[in-house]
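One protein chain omitted, others in place.
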Amino acid sequence: MKNWHLRDIILVTILAIFMGVIFWALNPVYTLLAAALAPLGLQPLANEILLGVWVMAGPLAGFIIRIPGAATLGEFLGAVVEMFLGGIWGASTLISGAIQGLGAEIGFAATGYKRFGWGTLALSTLTTTIVTFAWDLLRSGYATYHLNFLLLLFVVRLLSVFFFGGVLTKLIANLLIRAHVLPTTNR
Amino acid sequence: MNPTIKLSLVILIAFEISFTQVWMVNLALLIVSLLLMIYAHVSFKRLLWLTAVPLFFASALVWSLKLQGSTTPHFLGVIFTRIFVYVYLGGWFSQTTQPLALARSLEQNAKLPAKFAYGFLAAFNLMPKIQAEVATIKAAALMRGQVLHIWSPQLYFKVILAAMNWSDQLAAAMTSHGFVEGAPRTYATTIPLRHRDWWLLGLSLLLVQLGLFCGLP
């Protein structure tokens, strides 16, 4: 298994910053969406719809760098960037970042950091959704929602994470593999 | 305060109040963080931003929990104040800590390997270039007729190629400036870790525990 070298550390950080910058550009969209949904009491839906973009740094870093801890570190550093930029969740971003990254990491760890195909990504999507949802049950008081609404939130989050962290990440990885900058999925 | 100790304090408190439900403690914490920010001369504009953002999101979340859930006013108060504590604590940390001082402290006090501390730092210092690159990639695509959205794989593809390129260049440059992974280094600036820092950390945590204990129903 590979160890962390200087280049990998810089790469994962630059990647995290890039993701932070892209996510940042989305902020007005998020705010508008949240504001539109807020009067109906559906503001958390805005969160769920866009959560996939935010957790993408994890699987992307895991896929590109392929060192144990890459997904966690990528996501955590993204959170550090967000906090320094003045994100809406402040200090708890750091904890969420670590938790989201761990969620993705479990998926990669389960396959021993050896397989980097659809299965791994789908698994990582599922673990990310479950772990982050558990965290929001506590942090954001999701546990007090009615069961139906809770299910809705969960499904929307799963779809968002599956699209951005799964489908989109795989499409990006395919481009990188075709351009010969990443080794093929199963090595 | 020592940056590593400060970071630990912020994370520990944020973590703890995620599980507890004592709104008085949250209120006390948010007032203390606000006072600390005022004491550190954080600009009024920044304070306003750090207040307006959580105000909107906390209100929206509370409203949503009220409409879609079954909960008590007490719990809504907890959630509302909790979000403010997160943002103010985060604001206090990020507004009063230099990334360089944090990296040095993590290297010297927390014994984080220098390759991590300075690898992070080198990348963070590239932030303006990274921001400009996203704009350039989008503009270059528009000139080819392609709009790059948040869901376009090509956007990330180009971003990753740039990231790989720059990480090669930065790593080579750091090596050329004498950096060797795992090798001993001297420190131009020593980041002090005083007894006072430990006392402050211990006392702050103790106070929070006392408050939580007294506030329990």
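Should a chain be cited, it is by its letter among A and B, assigned in written order, with residues numbered from 1 in that chain.
Note that a residue touches a chain if its C-beta (ideal position, glycine included) is under 8 Å from a C-beta of that chain, and two chains touch if they have at least 3 such contacts.
Everything that follows uses one rule, which is that contacts and distances are computed from a predicted model.
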{"item": "Protein name, per the UniProt record, of whichever chain is missing from view (\"Branched-subunit amino acid transport protein\", \"Acyl carrier protein\", \"ABC transporter, ATP-binding protein\" or \"Heme exporter protein D\")", "value": "\"ABC transporter, ATP-binding protein\""}
{"item": "Chain not shown, its touching partners among those shown", "value": "A, B"}
{"item": "Listed residues B:Val10, B:Leu106 or B:Leu121, member touching the removed chain", "value": "B:Leu121"}
{"item": "Chain not shown: contacting residue from B:Lys45, B:His177 or B:His195", "value": "B:His177"}
{"item": "Touch list for chain B against the chain that is not drawn", "value": "99-100, 118, 121-122, 125-126, 128-129, 132, 135-137, 139-147, 154, 157-158, 161, 166, 169-170, 172-180, 183-190"}
{"item": "Residue numbers in chain A that touch the chain omitted from display", "value": "175, 178-181"}
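Everything below uses one rule, namely that only the chains that are shown with their structure count from here on.
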{"item": "Rounded Å distance between chain A and chain B, as computed from the means of their C-alpha atoms", "value": "17"}
{"item": "Residue numbers on chain B that touch chain A, as the complex places them", "value": "10-11, 13-15, 18-19, 46, 49-50, 53-54, 56-57, 59-61, 63-71, 75, 78-79, 82-83, 85-91, 93-94, 99, 115-116, 119-120, 122-124, 126-127, 130-131, 133-134, 150-151, 153-157, 159-164, 166-168, 170-171, 174-175, 179, 181"}
{"item": "Contact set on chain A toward chain B in their complex", "value": "4-11, 13-15, 17-18, 21-22, 25-26, 31, 34-35, 38-44, 53, 60, 64, 77, 81, 83-84, 86-95, 138-141, 144-146, 149, 163-164, 168, 171-172, 174-176, 179, 181"}
